[in-house]
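What follows is an incomplete set of chains from the complex, kept in their original frame.
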Amino acid sequence: MADDDIAELDLDRGARRGYPEAIYCEGKSVDQVAAIAERIARRPDVTTIFTRADEAKAAAVLAVLPDAFHDPVARALVWPPRMPAPSGESVLIACAGTSDLPVAREALVTARHLGRRAELVVDVGIAGLHRTLAKLDAFRAAGVIVVVAGMDGALPGLIAGLVSCPVIAVPTSVGYGAAFSGLAPLLTMLNACAPGVGVVNIDNGYGAGHLAAQIAAPRG
Amino acid sequence: MADDDIAELDLDRGARRGYPEAIYCEGKSVDQVAAIAERIARRPDVTTIFTRADEAKAAAVLAVLPDAFHDPVARALVWPPRMPAPSGESVLIACAGTSDLPVAREALVTARHLGRRAELVVDVGIAGLHRTLAKLDAFRAAGVIVVVAGMDGALPGLIAGLVSCPVIAVPTSVGYGAAFSGLAPLLTMLNACAPGVGVVNIDNGYGAGHLAAQIAAPRG
Amino acid sequence: MADDDIAELDLDRGARRGYPEAIYCEGKSVDQVAAIAERIARRPDVTTIFTRADEAKAAAVLAVLPDAFHDPVARALVWPPRMPAPSGESVLIACAGTSDLPVAREALVTARHLGRRAELVVDVGIAGLHRTLAKLDAFRAAGVIVVVAGMDGALPGLIAGLVSCPVIAVPTSVGYGAAFSGLAPLLTMLNACAPGVGVVNIDNGYGAGHLAAQIAAPRG
Amino acid sequence: MADDDIAELDLDRGARRGYPEAIYCEGKSVDQVAAIAERIARRPDVTTIFTRADEAKAAAVLAVLPDAFHDPVARALVWPPRMPAPSGESVLIACAGTSDLPVAREALVTARHLGRRAELVVDVGIAGLHRTLAKLDAFRAAGVIVVVAGMDGALPGLIAGLVSCPVIAVPTSVGYGAAFSGLAPLLTMLNACAPGVGVVNIDNGYGAGHLAAQIAAPRG
């Protein structure tokens, strides 16, 4: 196939219309991340999200793109630092607390930069049921809910049984022993008794935020 | 939240507004399924889906509810046999072929009885890329796509890279050896390179159809 | 300890004082079970529980011990068929429904024949939270709670967060796909966010009932 | 249950009556632990246990709460440093030696701060049977026994066969190779031949101590 022949096939662009590019930093060296930032600096027309950028890699990005938006808890950067005006349904992100925050905030940053109104509620959890139920109105007002949970991973199934909107479940590697680095909550979420739960990879806040933004996208 | 505030909580009804009940038949005896059907016969106001009903269990249901809708390939029955008028976005279900059909049709029956316009396309697959690309217009016209795949489970990630709507991925236990009863496609789907994929349990056509119907539900 | 000191050791009797013997039938042939029943017929002073006795094995036991107590759902028989007068704290056993009943009833039969007041509540589950919460008073009145659950196995952790008594969690092999024959609920229960949960083997209703009876035993 | 009936539900308070709060430090940064300690300093009415606090995190807690009780081997701190007067049955904690001590002492600290009389015996183990049997009288005098073991994890089942009280088994990640970070002793304990064993997560000394304290709690 000559390259010319693909002209009519729009295999790529359409898929991402309006959605940012993403650079996953974890498998790359600081130098490689810096080199990628240089290349990106030449494309201000495309929004790019850097994910899993630890302190050193974030610094490397900021050295090249000093005005980039940076959320250190989420380990995420966005450049150019423009946030689209929110449209579509609202996205609610829920997690139990401090340890799940990096993943939850990665979902938050992603959903917002894909153009959704997104909020984060912390301190819900199956072991403190009254705190979760106190948020019931907020859960029911959302267009889609992202639930981030480690350890037993029971929260998404509980919430899915209480609402009618879709729930995106994100298992995290928070926990120890028989949590097996996120395997336990992953299995729990896949086996949730209530229907309406779609699961993403362990610690994949970016994927959850992206999927939530697609679900909540404005309709033609 | 003061304890008094819980009085207004509606913990159950709202969650299922308009959605059918489901009876999972696999872990139950024929007699138990029959007994449940008797009880359901007294509630014609609620739509009930019987899932994973093999021939003997389907016969037991039909003995009690002779007018129930029955899709033997999907191993599903619905009673009362009314299909809601379709509303919301359309649901497209895709699978590779004969072996994945029971799961794919279970998703189809579910989505339709939750009130969505839903179609099934068979004979797409990563090993015959031209057949998949030939369906690209249909994929791009859908509001949500359910992709059912066993063996390597690569199809959902491929499709998610070509469209902008959400993709629900259903791994199946089709395959042998290192497919490990669906573990291989499950892992593949959780690791899909393209964002926008939410995964449900192995062979869970019902859950996929339900989640797709929720995503594609009409908006207030 | 000098070696001479071992003379006083009572290595066996004390451990089982007042507790029945158990015969696990699953790994044995019908003939072997019958032969064991013959031997037991000569020891009416000891109470024996036959567990995991399918129809054929139960018939073999009843042929030898026709007055044995038989709970076919629990797949359990007890001979001599005497139930001790209940003492100690009460045991509450909870499960979600039809499919978990064999395991839950095995726990019930065991706890009662070890001398506890024991009740079974069915139809609680995390996907129908209001039904679970409706039983809250009963949960809080119990001395120990046995929670039997398959699929996501989230129920024991939820209940442990609501009560102050110990919770014994029994994962079941009910479920399919990524439930991996009980592995998923087993991991969920081991990772329960609320403390106060002790876990037994998958489908081990006998062990759960036994442990519950020990916990609830009257105190000297 | 009519929805109105929930008004009386006390979903949280009752569950923890008299039991301390716990802060799991492992998934949190030193800064986050310090911030939590600040918040806790304002609630001297609640006892709080900090678990899995390494040297740096313990120092951070002590900087804020200098009078906190600190057991460095257990990696645990308690504030306010008051120990309740012991009530209920006694708790015996057993482990094989040096490597299991952190987990065993975490159970000890927890049981004591939940109000139980608790003792720790070290240097028992299945490979030195005479040392274990020399402790038989102590085992039989306990109201509940916590057995902490890595490698083959055979000790809890051995002890459960010798006593009539409940045994809480804690697998540890001590070992190498086919111990698979605690998986081997976890499986051993779940399959213990003697009934009467409840298992908690790998290395979960806190959970074991908590469950033991609940089992041994004084009865109304």
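In this document, chain identifiers A, B, C and D correspond to the written order of the chains, with residue numbering beginning at 1 in each.
The rule we apply is simple: a contact is a pair of C-beta atoms (placed from the backbone, for glycine too) under 8 Å apart; a residue touches a chain by one contact, two chains touch by 3 or more.
These numbers were taken from a predicted model, which means no experiment stands behind them.
The complex is a homo-oligomer: 4 chains are shown here, and the full assembly described by the structure file contains 8 identical copies.
Basically, only the chains that are shown with their structure count from here on.
With centres taken as mean Cα positions, chain D sits 43 Å from chain B.
Taking each chain's centre as the mean of its C-alpha atoms, chain A lies 25 Å from chain B. The multi-chain contact residues of chain A, meaning those touching 2 or more other chains, are 128-131, 133, 160-162, 175, 177-179, 190-191, 194. Contact residues on chain D toward chain A in their complex (touch as defined above): 11-12, 24, 26-28, 32, 36, 171, 173, 181-183, 186, 201-204. Across the interface of their complex, chain D is touched by residues 1, 3, 5-6, 9, 11-12, 14-19, 22, 89, 130-131, 133-134, 136, 140, 143-144, 160-166, 168, 186, 190-191, 194-202, 206-207, 210-211, 214-215, 217, 219 of chain C. Across the complex, chain C meets chain A through its residues 96, 125-129, 151-154, 157-158, 160-162, 175, 177-180, 183-185, 187-194.
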